[in-house]
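Every protein chain of the complex appears in place save one, which is left out.
Labels A, B, C and D are assigned to the chains in the order they are written; within every chain, residues are numbered from 1.
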Amino acid sequence: MITAEQKPIPEIIQYIAPYGKILLVGCNECVTVCAAGGRKEVGLLASALHLNSMKQGKTIDIKEITLERQCDPEYVEELTPYIDGVDAVVSMACGCGVQTIAGRYKKTPVFPAVNTRFMGASLGQGVWAERCKGCGDCVLGITGGICPVARCSKHLFNGPCGGTSNGQCEIDPDVDCAWRLIWERLKELGMEDRYEDLMNAKDWRPGGAGGPGKIIREDLA
Amino acid sequence: MENFEPEIVAFCCHYCAYTAADMAGSKRISYPSNVKIIRVPCTGKVDAIHLMKALEKGADGVYVAGCLAGDCHFKNGNVRAEARVNRVKKILTELGWEPERVAMVNMSAGMGEYFAQTAREFTETIRKLGPGPGKFAGTNDKAAS
Amino acid sequence: MNTESRLEKILASGELAVTSECGPPRGARPEKVREKAALLKDHVDGINVTDNQTAMVRMSSFAAGVIIKQMGLDPIIQMVARDRNRLAMQSDIIGAYAFGINTMLCLSGDHAKFGDHPMAQGVFDIDSVQMINMVRRMRDEEVFQGGAKIDGAPKMFIGAAANPFADPFELRVMRLAKKVKAGVDFIQTQCIFNLDKFEQWMKGVTDRGLDEKVHILAGITPMKSVGMARYMKNKVPGMDIPDAVIKRLEGVSKEQQPEEGIKMAIESIERIKQIKGVHGFHIMAIEWEEKVPQIVEQAGLYPRPKV
Amino acid sequence: MQNNNSSENTLSPDRRVLVIGGGVGGIRAALDLAESRRDVLLIDKAYAIGGLMTQLDRTFPTNNCDLCTVSPYLSQGARERHLEIKPMTTLTRLEGEAGAFTATLVTEPRYIDTDKCTACGECAKLFPDAVRVTPGLDPRAPTCMRYPQATPFAFSIDITKVADMAALKKVCRADAIRDDDTRRESVVDVASVVLSVGADLFDPAVLDNFGGGKFDNVVTGLEYERIMSASGPFQGNLVRKSDGRRPKKVAWIQCVGSRGINKGDVPYCSGVCCMYALKEAMVTRERFGDDIDTTIFFMDMRTYGKDYELYFNRARDEYKIRMIRSRPHSVVENSATQNLSITYALEDKPVQETEEFDMVVLSTGFRVGEDAKNLAGVLGIDCNQYDFAATHPFNPVLTSKPGVYVCGVSESPKDIPETMVQASAAAAMAVTDLPVVPVDLQTEDLFAPERDVRGQDPRIGVFVCDCGFEIGGIVKVDKLLADVCANTDVAVAKAVGYGCSSESMAAIETMIQENHLNRVVIGGCSPRTHETKFQDLLRRVGLNKYLVEIVNLRDQTTWTHMNEPEKAQAKAARLLQAGIAGVRKNRPLIDHTLPMSQNALVVGGGVTGMTSALTLADQGIKTYIVERAPALGGLARSLRKTIEGEDVGAFVQDLVQQVTAHGNIQVLTRSIIVDHSGMPGLFTTGIQTGVRMNYMQIDHGVTILATGALAGRPAQYGLGTHTNIMTQLEMDSMLEDEADKIQAMEQVVMIQCVGSREKENPNCSRICCQAAMKNALRIKEISPDTQIFVLYRDMRTYGFQEEYYRKARDLGVKFIRFSLDQRPEVVEADGSLSVTTHDFILGCDIEIAADCVVLSTGLIADDETTEDLALLFHLPRTIDHYFLEDHVKLRPVDMAQRGFFLAGTAHSPRTIRESITQARAAAGRAQTMLAKKEINLGACVAKVDDKKCASCLICVRACPFDVPFINAEGVSQIDADKCHGCGVCAGECPAKAIQLLAYEDDQILAKLDGLFER
Partner (left out) sequence: MSFQAKLTSGEFVVLAEMDTPKGVDISDLVTNVRYLKSRVDAVVIPDLDNGVMHLGALAGGSIMRQQGMEPLIHVCGRDKNRMALQGDLLAAHVLGIHNIMVVKAEEMINGDHPDAKTVDDLDDTGILNMIRSLTSGTDMAGFELRGKPVLTPGIAIPPIADTEQLKVQAAAAGEKVAAGARYIVLQPVFDLTFYTQIIEAFTSLNVPVIPSVFLLKNVGMARYISINDPCSRLSEDLIRRIRKARDRDTECIAIAGEMIRALKGISRGIKISALGWEDRLPAILDSAGL
């Protein structure tokens, strides 16, 4: 899942300062699940923006709507009836959603209200952790199901650096050393010998180094 | 603003704080009439939006009153409520409003006197802070609701 | 003999090698490099030039290396995976080699979080093992990492670091083996304070016969004070400082602590000399370069052999 | 005395229980029976039920207004299908035997048809000829109603006061007056009888020294209550009868007519007067001014009930009520000022004092009246020497006649909580004469089919109670109503007087129907107490019960802002507006139900637990007793004799045998409760049982807590350091087993209140005074020459126990009072003991040599156990670690957590006899719950909107009860049966896909809108 965090409200306020009528758009997918931009957050942000405008003694007109998914043009189409009546759109979806709206409604400025963070998994209520960098060439098959790209602070492919202490990463004692985890897992799986295989320098193209990625499924497209 | 009388909303859980408020009544313990109670089954029901909306609609201060720590009728609703109150405090700070305008208090059903005391203290806090967001809305025109 | 490296020659001769370190200045001050290098001049076989050590911006190791080389000394330039992608690395390597620099050390590098640019993006295009492999192939196969032929291959004597003390301990020998497999020629270890553990590690190394394939230089750091010892114990990742070290420093007055620290460093060297597989010492006197000659002398490693 | 074994009677299924007396005790018994789906006939000689309690102003220890707490019970009584009420009716003959009595009843003419009377009050307005119904004070018309919420809700006519019947008939528009009404006799079949006629209050006019009935400003306690009462003759204004001025100095004289030996006195203690005098004094200062000087003249302060000592301390320390330990000699009136001089002697002063007061209140106690004596004759039951019903030594609700049970003051003097307990116990016993399985198992009361209001525009009715002066006296109800009319959808806005009275309820029903209202707002007291009542009202008129909002105008507005009427007015208006805004959004909801487990769990296998279990098991309820000891019996096993001389050991053994042999009882000794889950009616409790702690779980619908208390053993007065310093419990054994040792004793010193009424344990242990008297008398019996000294703080031999106190004094037992700042000291020198104490009368310290020092150590709560169970079951406790009942007065054995009941010394210290009563009561209350057969879970449950759900799992993780799950459709599902209704999921759902029914977001936001509408 894509995770996101709400932007500092002052930043959002700054974006919309010139406008009086705002369309505030949530997304019922990833950002709902990570509690950053679902219906509830839309309501809270709307309320916060109202409170802010009150401070200025102004009125702001906010229309709240939450789409099933902001990254699909068909869902984004649902905004059409409202778009002409607003001065600006504030999107609470990930960057994909913001761009889908911006691409569809050219005349209306679109502002992001969340910072898209990473692809993560949920560790429990209210806790998400980065698990995938979308590098386009998955090595999990040989690293015991633990990703050195996403979970090692230095993306090391050939074992832990010298900074590991007590099994934790040098950057933060709360961060597990990915290579410690990989090693433990390999041992559990009886695949210790895998460790000494040299992993060659990575081809970063599929993950974005080769320019903006695109997938075309010819059987579907 | 002279003679400012704050408007205060208290979300009280049915099992503890609302009963404590009734208890204050049956003991005839007075507290400021500024405080108006909205009853909820558990403070865990109180959404951050409710607090924000109360301020938006005209409250100068809002507080959530739940059971004592560890005594929640529903195990931990009061803990969740407190976390939400803190979230709203953070939002208010970001907006430049005083975070003291929202608060979480805890009490048992028998603490009528404490209910009244809390109501008095909170009212005083808000009185010192002055009018809340809702009071500014009217300066130009009516806020969207 | 693969390279022209003085270090390689010393090691090949079977003598214990001695290297030390010179942190380049944080500014365009070539005289600082020269001052530091001059201190080490006669007492070491190679001078490590660190690469933005602790993720703080310093004069590039390549440039400082050139200055040292111009002094007629032997720089060992360090290169970290943090700041350069494979293109930049390779161009710097051939550049350095063009200036006569023939010994280098491949490192992952401290995370940017610790330095003065914590907001910087860590490159980490390839890791240290991959870097070793790249440099070895540049030298031996005369190809760039991408596969293209090099016209004038850099003949680098390739070093790397090893930390015998970091977790998981059992991986530490294996990781060395991996570097060996990638083609490393010599290893400088992390500062050694826990000698028991170092011996344990070396036993693992010799058991696998790795000492036959790689030269291990033991890392030695003199403690300047008990404060430094405590700081290293608590703040520096991957460091293993036994309580006994701190206790011993606490046992003497503040004034005597530097001397005691040097004494301890010398004792360590004496003990490590006995360990099978150790082929030299890498003395890291952090911002205390002036004491290196004293240590080298008192440890009986002076004078340095001529090769 | 009868022995109660139920089953042998010839039970007839259509018989019912006859309850005689409609006071709180009778009402409680009748309601318990009706709730257990047994048919009941409640008769009362008065024209409305309610008894004494309805005349009280406020009751201790909560100092609440009584009428409003009791009235819901009364009108609930009026609507129970199983309950018939016959006022103005007496029993004239009882024939047959238990299970098959034939009762002859006589009903006096009321001259008003209760079916027709609308209680409009026209007749009373036009014929206000004063008569005095309540002694001395209450001006009443020939047609009258006793109090505003009377049941049945109709007037009655005193025919002797009527001069012109035709004129009277004319004013009645309902044509309800029947001048031809006559005395009617009826015969009914009843299976059992509960006697609850109470007792009269002593009339002090027969005494010549206190001026009762002679001086205007000398009143009885009850008269004083009437003066203070809002429905009393002075509309709640405290004034002197002589001049209508507010008194500045009021004195109470205790024990008037009780604990006496003079003409007109009775020897027993009336048990309630100390508390009511304290209450009246406190209310006086609270309501009518701190500057009113209040003084109580007493002999012993008998605050022996649960937490009553704390109440007494509050009266003395916080309310600064002056306490004078003296029985005044006389009261003399100053003819000019009508002020009163009281002459009294102080303990430590040789001369008499005289002091003048504005008003004197005589604390008069109970006296059995002639009617009650006659009734005992009709019933054929034995009475004791004071004409109270004689009862079984171990079961105070059993009379000498099988099938006839007694409760309340008819049995002995007692206060409301004790009466309530006994009433429930009597009801539980009365059931044993009926068939075990009730014939009528129809599950729910029938209500009109619900009107479908969906899609209709709101038509709101706003009804505001004035609650006497409680609301109407502070805010202007008219103004409130005028304000709400600004809402266009408010179709009706009316003041309804006492909203919870039958009259008002009927009026509201009519208005709802006539105006086609589809939503209702009630402005009155707290929804906590009255929501159900008004929800039922809606159901009666065919509206879904969730279409009503109760606005708390009293408890949270007029009571708290009584000194700021304008602010109260403004707040009331806002709250009403919020209620109106909220009710617009209310939707019809359906309650969820589950079948109820018919098993009971009794925790504790002492006398209390066993008695509860037997009572339940006899009614076919499978009952588990969980006892941690290896054997049943509890603390009673260490007790030998009761004060009445009964053999406790034999009694306990018999009880254990009955329990062990009972087919419906499963005894689990050596068992510890370790976990608990479920809901009222469907609990599952985990138990470790047996020496090896085997784990098992049992399912049960109700739980009775009978875990008892511990015998106190504080390390005071050298207890534990010397064999001759012992507790009363040890003395009790010694008296049985080592009588020779007693004979060798020359002097015995008993010290009272050891470890009780002290800072660490502030309450009175209640049992120790009688225990001391019991043992003192037994010592005297064995060894008449042994000198006994009892060092006491107050002798609390309440009720008939006073007799033993008197006997002890007669036998020469010496009583020496001590106070906490001058406590006795036990000194040991060369192995012999002596006790030093201050003698207030002599004014010096005295030393008493003692062969034996007996300490009255009382009971202390089993803190560890009650704490463990309180955590497990989520139950409240008192500060001194006893369990806390739901309502000290009205629900003394029910716990706040539904399905839990409390009995015995886990509640508070009490004697075996009292514990047994409570055990029966708890079992009876448990039966009323089990009678329902299904659990109503209410409608307040979380509901998921599938379309909005993002399946994020937040609800799954947040729910404190693990109810939500992602179903096969891939969305969150919350089963209504399992949902506890806290709303945590709704508060967290990031997609706003979950709503908590009855508290939906739009309802809450609407209320906020209402609060801030301008």
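Keep this in mind: a contact is a pair of C-beta atoms (placed from the backbone, for glycine too) under 8 Å apart; a residue touches a chain by one contact, two chains touch by 3 or more.
Computed from a prediction, not measured in an experiment: that's the story for all the values here.
Undergrad: For the unseen chain, which displayed partners does it touch in the full complex?
TA: Over the full assembly, the chain not pictured touches D.
Undergrad: Return the single residue from D:213, D:369, D:686 or D:762 that touches the missing chain.
TA: Per the contact definition at the top, the residue touching the missing chain is D:686.
Undergrad: Out of D:113, D:450, D:868 or D:1000, which residue would touch the omitted chain in the full complex?
TA: Considering all chains, including the one not shown, the answer is D:868.
Undergrad: For the chain not shown, which residue from D:93, D:628 or D:722 touches it across the whole complex?
TA: From the options D:93, D:628 or D:722, the contact with the absent chain belongs to D:628.
Undergrad: For chain D, which residues reach the chain that was dropped from this view?
TA: 628, 630, 670, 672-675, 686, 688, 690-697, 864-865, 867-869, 871-872
One rule holds for everything that comes next: only the chains that are shown with their structure count from here on.
Undergrad: Per the centroid of Cα atoms for each chain, what is the distance between chain C and chain D, given in Å?
TA: So the centre of chain C lies 86 Å away from the centre of chain D.
Undergrad: Could you please state the distance in Å, as a whole number, between where the Cα atoms of chain B are centred and where those of chain D are centred?
TA: Once rounded, the distance between the two centres reads 35 Å.
Undergrad: Which chain B residues sit where two or more other chains touch them?
TA: Correct list: 47, 49, 53, 134.
Undergrad: Can you list the residues on chain B that touch chain A in the complex?
TA: Against chain A, the touching part of chain B is residues 47-49, 52-53, 55-56, 91-92, 94-97, 133-134, 136-137, 139-144.
Undergrad: List the residues on chain A that touch chain D in their complex, please.
TA: 28-29, 32-33, 35, 38-41, 43, 66, 122, 124-125
Undergrad: Using the touch rule from the top, collect the residues of chain B that touch chain D in their complex.
TA: Residues in contact with chain D: 7, 9, 14, 18-19, 21-22, 24-31, 33, 36-42, 44-47, 49-50, 53-54, 57-59, 73-77, 80-81, 84, 109, 116, 134, 145.
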